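Of the protein chains in this complex, one is absent; all others appear in place.
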Amino acid sequence: MTTFDTIHDDPIASRHGQRAGRRFSLPQFIRRLPMGLALSWLVLAIAFLWAVAPWLFTSYNPLEGVGGEQLRRPDASHLLGTDALGRDLYARIVYGAVHSLTGAFVAVALGLVVGTSIGVIAGSVRRRVDDAIMRLVDVLLSIPPLMLSLSIIILLGFGTVNAAIAVGVTSVARFARLSRSEVVRVRRSDYVEAAFGSGGTFAAVLWRHVLPNSLTSVLAIAALQFGSAVLQISTLGFLGYGAPPPTPEWGLLIAEGRNYISTAWWLTTAPGVIVVLVVLAANRVSQSFGKVAA
Amino acid sequence: MTTKLKRLALTLATLTASGLFLPGAFAEGAGDPVKGGTLIYLEQQAHTNLYPPAGGFYPNGGILNQITDKLTYQNPKTLEIEPWIAESWTVNADATEYTFKIRPGVTFSDGTPLDAAAVAKNYDVFGLGNKALKQPVSEVINNYERSEVADSQTVKFYFKKPSPGFLQGTSVIGSGLVAASTLALPFEQLGDATKIIGSGPFVVDSETIGKELNLKAREEYAWGPAKLDHQGRAHLDGIKYIITGEDSVRIGALLAGQADFIRQVQAYDEKQVEAQDYQIYAPSTRGVNNSVVFRPDNPLVADVRVRRALLHATDAKEIVTTLFSANYPQATSIIASTALGYRDISAKLAFDPEKAKALLDEAGWTVGANGLRQKDGKELVLTAYESLPQPQNKETLQLVAQQWGKLGVKLTVLAGDSGSRIVDDLDPLKTPVSPAMVGRADPDVIKSQYYPKNRDVLRQKGGQSDKVQSFADDKLNGLLEALTSEPDREKRFAIAGEVQDYVVDQAYAIPIFEEPQAFAGAPYVQGIAFEAVGRPSFYSTWLADH
Amino acid sequence: MSGSNVPHPPVLEVENLSIAYHDGTAHRGVVHEISFRIDPGEVVALVGESGSGKTTTAQSIIGLLHANGRIDGGSIRLNGTDISRWSDRQLDAVRGAKISLIPQDPASSLNPVKTIGAQVGEILRIHGVASGRDLEAQVISLLERVGLSEPALRARQYPHELSGGMRQRVLIAIAVALKPQLIIADEPTSALDVTVQKRILDLIDELRTEYGTSVLLVTHDLGVAADRADRLVVLQGGRVQETGATKVVLAAPRSAYTRQLIADAPSFSAVVRKAPGTARAVPAASDNDVVIVDGLVQDFVRMDGNGKSFRAVDDLSFRVRRGTTHAIVGESGSGKTTTIRAIVGFQKPTAGRIEIDGTDLSELRGETLRQFRRKIQLVYQNPYGSLDPRQTVFDIVSEPLLNFGRLARPARDEKVRAILSRVGLPEAALDRRPHALSGGQRQRVAIARALVLDPDVVVLDEAVSALDVTVQARILDLLDELQRDLGLTYLFVSHDLAVVRQISDTVSVLKDGRLVDGGSVEDVFERPGSDYTRELINAIPGQKRAALV
Partner (left out) sequence: MSGYLLNRLGQALFVLWAAFTISFVLLQAMPGDAILIKFQNPELGLNPQQIAEIRASYAADSAIWVQYIQTIGRFLTGNFGYSVQVGVPVSTMLAAHLPATLKLASLGFLLAAVLAVVIAFLSSLTPFAWLRGAIQSVPSLFISIPTFWLGIMLIQIFSFRLKLVPVINPGPWQELILPVITLAVPISAPLAQVLVRNIDDVLTRPFVAVARAKGATRHWVLLRHVAKNALLPTLTIAGVLFGELIAGAVVTETVFGLNGIGGLTGRAVGSQDAAVLQAIVVLSALAFVTINLIVDLLFPVLDPRLRTKAGATA
């Protein structure tokens, strides 16, 4: 089609009507109730503060319990009760933030950097190399991700960072596929051709145009992946591959607290709710990012 | 805890401690045994291998104890050895020759007779192993030489050296008798329960590997231990073992009425079980106590003063009161107070942080800037892997770590995968500290635990690990050898006491508590019995109306 | 055909209609108190450029405003009844039966996964007019009526198996199925080739006459409106600028805006931008030819994997003299885009020779090809897609200079500013991003980017097609000016013969990859050498007006 585009549509209708009308009814919802987004940011901000300055939030020692104080119900002195060793659960959650958040961050960063590099290379090079790389990505996808994670943990040894690496590896394929398709999409655009047409070298065009324009949606996915990484690390804890004690990593708290579910429900419920809140907040914020980018 | 509960728990503790778990002990007032019904038994882990000497692993033993009979029966109350498949026996003076008279008319479930030849065949395998079939030697049999079938009902065993523990050894789960067809299978095929042919009151009916095992009662069974009240076939029609790994699911299912009997009840769940009038069973394992042992080959713990300091820095009482219940008595020796040959050496185990500090100072370990003890530029940082089968071991080790931390000693607790754990556990440099326990109602158990050719918990040179540089304690090994070959009972017990003193004097081990096997059962489950080290026997069990 | 003094009440009467879009707290009025009416059997054209509110008005009449659009005031009376406040449920009975729609883009206006027959039959089924065999028969007769060959086969086919023109016929069949009183034709031919456009408009006229239906023709193209409408409603910025009988408005426009529109519409334009006497003669081969295309053949391997190739361009030759404008004209699929992509070096020709300013393209590879790009620059059709949305105008225009990196930063800045002011962009635009610019401004940026390297040849690929007429006229003025000042050579690709006639010196007419006509613009337009060229010229809309004036 070489004739008219849809530019003759009324611009306001096309710019606002279509987007706000149906496609983004959720943000519309948030905009009408900006509390949702504000709350999400608040949750993330608190989690971040917990990670950098946990001592501001609690005076209890998260690692050392008090004999005789074990398995206390939540009350005024122990907001969320205590665990089997008499350690304050709230303090453990606060001090655990740094482990969980760095874990998730490392996992996402690994998937993002490695996966995106693979995807960008695949999307930029000639078809044959692209095919070969994408077959390898297929291979990565075809191995059950959990098995891959467990194998990597066994190889690297237990620990927050190693668990994060194990989780991150499983998202490499996903990031690779996404970034490749984005790169391919961007490469087909007129402005990339125009950049070549105005004498751009391959590297220059890749750096100036292809990368910045293809990474937007990759970054939106990265924010989503952040929440998912917290969950995956916690699943590893459940399967007995979590960080070594007494690390108060959130996933581990949920996983270990589950044994007390009928006697001390707060041990698994409190960290569970925290994780749900943080993941929800991360999702909500990532959606709002996606909107801005779109 | 309400006073009522406290009293109940106390009673239970006394019962456990005095080994009062007799068949029918809880049947009081419940009327006559009811025949029939299937017991639903929730097991934490799947069985791994049903080669009888592998019965020390609780899931294995819990099955083997129902489907196999033993030559002798150890009375859990008196710990005396009583007749079972063997009607009578004689032992020569230096315990190198044992002669057993076999009860006539006993058959395996495949119809083959359990006679002297069958018994001889079993013990030849247990005592010598079978390389071709990869069947290993049983740890309860020491110095075995050969068997001799005198006649169809008489079998005689010869030993290279005195083997006084052998008689008790014939009563343990690891000595369950199986048919020739089972012994002919290579070791790896013995994971299949349907291939295990025994003579016990139950036979394997069907199995879903890793999930479920169904036993059914053997109608013609008529050769239970002679001194039991209950004779003839089992009361139950069958037992359904269901593997349920989640602690919360096992306990929840029991209390919700979906299961009748469960193994591995954690101390923190005891209260809610009792609150609903369900029964906690915590038979003692009567063996080496739940302890923390050192690997002196590691230079950090090579100095006895360091080990002794850590022993005095460990507050076993705090651990027991924080994490456990009255069913878990604080240790007073390296073996349980209900074990044979026990000697109370609690005075040597006292919690004394001041003494600990002094010992460390004396050994040259001074507190550095970061609060950790150091010497010659090295910090006193130790590592231990948690042991999954031991109750709340991760929590126990964390408490130990807390206690040692107050002295400036760091204990890192690892929860590794099985591969790393096993590989690292063989290397004293990587795991200078390790949790340890083993159950068996004979002083031989101490040798099982410490002897380099057996479990070798201290990791001596020439033992299980080729990573050990130099450590070996000949005095300890000599004592252990004497312990297993001293035919005289009193002298044996004296040696056992000496070993206990020696191990604690050397501070090779820090005993913490006497480990029971904790089970829970619905109120209508009657007649639960346990063999001497806490594996359940469902032979006399019955289900009251409910 | 005029219905000005018919006693019947009007089919549609729009009075003081105001519509606004609400976006959260934002509120933007797009239609302000407009009024017009449509009498039975009448064609009324709603004419306006982007942002005029014409599509919004049309959507409001059929009750399909976007979710955030709201009628703030006024009335829409259908046969005297105000339907502007009706619920969806009430409107469902009106839509399709009394008012129907011919949409703008036939390519996306049919459900790709349903057969043609099902989609035509659907309207009959919804309104309970027919079912079963009867329905099938009606569908086939409808398809036949709109001029589709083999209607029974078409009914079983899926949209992608039909050409754009055929699909628009299917949509017309749907629109007329229930013989509605009013058909809203929203830019019904904008997405079609000129020859197809004419046939479709003829069909709508024919059916309208036959059924006595009124038509609201929404269009940006004054030529189309002039040819087809009884009355015009000229909209600008959501307000009615002028309304009246077509011939009156065209002959004597009252508003300045209408006058501007008429002046800028190429199809009406008597203006020939070329100064007389410049290269009007058929160019013979000369040393001054800056572009030489000789026997160009371009084959493509089909992507469906059977390995067969198809020939997009077949033995094409032409020459362009320095400083002139050469137009390449053709409809979609004629191979014009393929040709210019080979000329600018984006794809290697299968056969033939291309020479730009003495350089044979076939010898260029890698770095030599990159260096060659300074000689020839391409301006794309779509200024929305050809500018990186993340770059500022300054980045975009300075990038080619960076690529050849000879200039120091201050010199570069100066050059960028100079070229931007040359193309008529304000200084303030320098650090804006494309989305903050209007369509015309964007195309100016694209032109600036092309010119910043001082190329000899600029290839303009439908470079003004996507723009509003008034904007288009300004860009054409600019191009003309630049050519005169800088001595540029243009290769001008277009489907719009009216524009081509205005600005070109020479022309090549392509059909199915072959050259069917070529030579000077005058020759080709006055004495077309092929039937096809004649057909193209006849299809240029606005000729009725030419006859009128």
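Remarks
Per-chain residue numbering starts at 1, and chain names A, B and C are given in the order in which the chains are listed.
In this section, a contact is a pair of C-beta atoms (placed from the backbone, for glycine too) under 8 Å apart; a residue touches a chain by one contact, two chains touch by 3 or more.
Only a predicted model underlies this, so the values are computations on that prediction, with no experimental measurement involved.
Partner chains of the missing chain, restricted to those shown and counted over the full complex, are A, B, C. Only one of the listed residues, C:10, C:103 or C:455, touches the absent chain: C:103. Contact with the chain that does not appear here is found for just one residue of C:114, C:435 or C:527, C:114.
Only one of the listed residues, B:454, B:484 or B:526, touches the absent chain: B:454. Screening C:40, C:237, C:333 or C:389 against the full complex identifies C:333 as the residue touching the chain left out. Interface residues of chain C facing the missing partner chain: 62, 64, 88-89, 92-97, 99-101, 103-105, 108-115, 122-123, 126-127, 157-158, 160-163, 165-166, 171, 174, 196, 304-305, 333. Mapped onto chain B, the interface with the missing chain covers residues 40, 42, 46, 48-49, 53-57, 129, 131, 134, 136-139, 187-192, 208-212, 240, 242-246, 248-249, 252-253, 255-259, 417-420, 422-424, 426, 438, 448, 453-455, 463-466. Panel shows chain A; residues 18, 21-26, 28-30, 32-33, 135-136, 138-139, 141-148, 150-152, 154-155, 170, 174, 227-228, 231, 234-235, 238-240, 251, 254-255, 258, 261-262, 268, 272, 275-276, 279-280, 283-284 of it touch the chain omitted from the view.
In this text, only the chains that are shown with their structure count from here on.
Taking each chain's centre as the mean of its C-alpha atoms, chain A lies 45 Å from chain C. Those residues of chain A in touch with two or more other chains do not exist in this structure.
Taken residue by residue, chain B touches two or more other chains at no position, since every residue touches fewer.
Of all residues in chain A, only 1-13, 16-18, 20-22, 28, 31-32, 189-201, 204, 208-209, 212-213 touch chain C in the complex they form.
In the complex of the two chains, the chain A residues touching chain B come out as 63-65, 67-68, 70-71, 84-86, 150, 153-154, 157-158, 240-242, 244-246, 258-264. Remark: chain C residues 21, 23-24, 26, 28, 30, 49-56, 59, 66-69, 104-105, 107, 164, 187, 190-193, 220, 332, 336-337, 344, 346, 370-371, 373-374, 377-378, 380-382, 384-391, 399-400, 402-404, 439, 446, 449-450, 453, 461-462, 465-468, 493, 495 touch chain A in the complex.
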